[in-house]
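To keep things clear, I will list the structure first and then write my remarks on it.
Every protein chain but one is kept in place in this view of the complex.
Chains: A, B and C, in written order; residue numbering restarts at 1 for each.
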Amino acid sequence: MIIFPCSKAPRYRPFLRVVFLLICILLIDPSWSLAQEDLTESWFNPNRVNMLVFLVFFFGVIIYFIRRAKKGKSLFIRRIAGLDAIEEAVGRATEMGRPVLFVPGIEDVNQIQTVAAMIILGNVAKMVAGYDIPLFVPICRPFVVPVAEERVKEGYASAGRPDAYNRDNVRYISDEQFAYAAGVQGIMLRDKPMANLLFGSFFAESLMLAETGFLTGAIQVAGTANIHQLPFFVVACDYTIIGEELFATSAYLSKEPKLLGSLKGSDLAKAVIMGILALGAILVSFGVIEFKNWFFIQ
Amino acid sequence: MRREIPIAICFLFGISFILEYFIPHEGVLSIFETIRQWAIIVIAFAYVLGIANLLRINYHVVQRKQRDWPYKIILMASLFFMITVGIVFDILGVGLGGIGEGTIFGWVYYHAQYPLQSTMFALLAFFIASAAFRAFRIRTFQASLLAVTALFVMIGRVPVGESLWAGFPDFTEWIMNVPQLAGKRAIMIGAALGAISTALKVLTGLERTYLGGE
Amino acid sequence: MGTAELIWNGVAAFLVLCIYSFLYKDNPFYKFAEHLVVGVSAGYFAMILYYNAFLPKLIHPLLAGQWWYIIPGILGLLMWARFSRKYQWLSRPTLGFVIGSGAGVAIPLYLQNYVIRQVHATMLPVGFTSWPLITNLLIIIMVFCSLTYFYFSKQHKGAFGAAATFGIWTLMIGFGAGFGMTVMGRVALLAERVVFLRDYFAELLSALF
Partner (left out) sequence: MRKFLEKLERLDRRVIFIFIGFSIALPLLFPVYTDFSVTAPVEGFYNAIEELPPGSKVLVSCDYDPGSMPELFPMNIAVFHHLLSRGHKVIMMQLWATGTLLAERAMTEVLEDFPEKIYGEDWVNLGFKEGREVVMVSMGTNIPKTFPTDSRGTKVEEIPIMQGVTNFDDVALLMNVSGGLPGTKEWVLQVQSRYGVKLGSGCTAVSAPEFYPYIQSGQLVGLLGGMKGAAEYEKLLGRPGTAQRGMDAQSVSHIVVFLFIFIGNVAYFAVKGKKKRLQVSR
């Protein structure tokens, strides 16, 4: 496919140049920076130049590091502790011969957190495959069902056990948040899984699931980027993967570890953000607010 | 082809939605609004898959008389009941069909689903107490920070706290506006960068595991 | 309250008690309520989607001659290819559409709301001369250290590790505060349920005697 930037890199270069040029023009041309009252007829929103610059910078950095990793340059990434926690929980379940439960959150597959959860799910399936213990995946949104089925099936297949895959273990329960929680609690209470893995986008049901899981004596590992629910996971689970670590874990576990380059990219972006923050704070302290204002988005 | 076309579609729609963010043109916005509606339609179709999955699994349980099978009959019966009074009654023109106020569907919603839902939600009052009792032990420094802040904020929010120490509300406010806010911002920034890079990998087809194997 | 309403509310009160019986332990009443809520809510959502999405967003525009709505119709129908083992792959374009548009919508919004807006809001004047300025400095230091915790390219050792540790402390204080804040809301939920039960039994008693 020629349109994909990474598979055929040289073809991508002219495109990048054009984008770069455009941004330069946008930044220099003063007519863009004059905020117009009525934008309904124009083709570019000048109030969002700052967003465009950031987006292009961030995309560029990520793609650069992924390409570097693909070329075989070694990139140092520290071990992500969440991985050990998942492996330990699944390991304990296999020792005890008790099921593993994977809860992928309650949002649809068009949410990035759910996609990250699906990537992790495939690898959990791979870990479980050899041991003849069931892997239950209760699901809240119908659209997630086919994706989860595929991921589990593929996980079993790549571990050489396609026969062990049981379609009935990927279960749609209900779209309604608390009905879903009730259904998952039912699985926890009656099938007694030894490892509860809760990854994805959770809301108020987080504590219900984690408390019921504790009651059944399971080892619980949870991960979410929903800040308001993190306190409950931290309190009630054995191990909690916080915010960005969820995406990092999924990057680590994804098919090509080389995609870890994206972690480097996001690290660089973080460093730049810290620099901007420091500079901005100093400038504002001295009464220069133009720099800060540039980051204002309407 | 079985993988390239889906990935191309993914890329195309993804990039267009990114561009849409920068285009304030009315015509363009209305096109994208239509496409957003499409996603809702497509998801509605997927619902049939969900219901089929639910019925298949529960039917298997009943057929094989596995544990708790009578309850699965209740589950399927209530599902069929809702669909019957919702659609079938409406199409047949039987009274009280359809959804909304004053229909059987509405009654069941107000007197079964709503109380069940809100009662499940209210179970959290109990769980939050048992979780606090168990976890808030002064074991390590980190655990103590967690426990002590939780206690302060908790007591500072109720009238009793204020009568214990007049400065409690202000102190709670400070915790919320300084350390809580700072931690929240850091998680937000990190998580957003992680999400964006994952999204980018999905769009460009670098991460395509969601499509499944061949 | 009329007799019909009394009976309907009686059903509701019974179901409430069924759920609360779970607090003692799992039992047939709870199992009944659990399966009922799953079945009813699945049916409920099917109806909501039928009346609020399928009919008004697809069928009505199509009947009104807006032919381009055939595209989501086809994409939706392709999902049903999942029922066949042989043609399962036909559902993939639809997956691509939903995931792609979701990711595309998310990217600028995440960047705007969770990155740039936050950066903008954190650029605060700092100093040592007054309490607000010191507080601002504290906020910036805490954001810095917490971000350090999410840094993957470097081992958490030495000064860097110390910063990350301070970052975790900040996160812990934040989580504690979040937990403490929520207790009130959860208690309010239970209070509302108690009031419902109290009112119902009061009505019931006055109706009976």
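By definition in this document, a residue touches a chain if its C-beta (ideal position, glycine included) is under 8 Å from a C-beta of that chain, and two chains touch if they have at least 3 such contacts.
Since the model is a prediction, treat every value here as computed from it, not as a measurement.
Student: Among B:74, B:147 or B:182, which residue is in touch with the absent chain?
Tutor: For the chain that is not drawn, the touching residue is B:147.
Student: Touching the hidden chain in the complete assembly: which of A:108, A:175 or A:245 does that?
Tutor: Going through A:108, A:175 or A:245 one by one, A:245 is the residue touching the chain not shown.
Student: Among the options B:27, B:70 or B:169, which residue touches the chain absent from this view?
Tutor: Spelled out, the listed residue whose C-beta touches the missing chain is B:169.
Student: Counting contacts across the full complex, list the positions on chain B that touch the omitted chain.
Tutor: Per the touch rule, chain B residues meeting the hidden chain are 101, 114, 117-118, 121, 125-126, 128-130, 132-140, 142-143, 146-147, 151, 154-155, 157-163, 169, 173, 176-177, 180.
Student: Tell me which stretches of chain C touch the chain missing from the display.
Tutor: Output for chain C: 23-24, 156, 168, 171-172, 181-185, 187-192, 194-195, 198.
We take it that only the chains that are shown with their structure count from here on.
Student: Where the centre means the average of the CA atoms, what chain is farthest from chain C?
Tutor: Checked the centroid distances; the maximum from chain C is A.
Student: Averaging over Cα atoms per chain, report the distance between chain A and chain C in Å.
Tutor: Whole-Å distance between the two chain centres: 16.
Student: Taking each chain's centre as the mean position of its Cα atoms, how many Å separate chain B from chain C?
Tutor: Going by mean C-alpha positions, chain B sits 4 Å from chain C.
Student: If I count partner chains per residue in chain A, which residues reach a count of at least 2?
Tutor: If we look for residues of chain A contacting two or more partner chains, we find 51, 55, 58, 108-110, 112, 115, 143, 146-147, 173, 175-176, 178-179, 182, 190, 227, 230-232, 234-235, 242-244, 248, 263, 270, 273.
Student: Hey, what residues on chain C touch two or more of the other chains?
Tutor: Where chain C meets two or more other chains at a single residue, that happens at 31, 33-34, 37-38, 40-42, 44-45, 79, 82, 95, 98-99, 101-103, 105-108, 111, 115, 119, 122, 140, 143, 147, 150, 171-172, 175-176, 178-179, 182.
Student: Touching chain A in the complex: which residues of chain C?
Tutor: Where chain C meets chain A, its residues are 26, 31, 33-34, 37-38, 40-42, 44-45, 79, 82, 91, 95, 98-99, 101-103, 105-108, 111-112, 115-117, 119-120, 122-127, 133, 136, 140, 143-144, 147, 150-156, 171-172, 175-176, 178-179, 182.
Student: For the complex, which residues does chain A have touching chain C?
Tutor: Residue list for chain A touching chain C: 50-51, 54-55, 58, 75-78, 80, 108-112, 115, 143, 146-147, 173-176, 178-179, 182-183, 185-186, 189-190, 227-228, 230-232, 234-235, 242-245, 248, 263-264, 267, 270-271, 273-274, 276-278, 280-285, 291-292, 295-297.
Student: For a test of understanding, state which residues of chain B touch chain A in their complex under the given definition.
Tutor: Its residues touching chain A are 4, 7-8, 11, 18, 21-26, 39, 43, 46-51, 53-54, 56-57, 60, 67-68, 113, 116-117, 120-121, 123-124, 127-128, 130-132, 134-136, 146, 150, 184, 187-191, 193-202, 204-207, 209-213.
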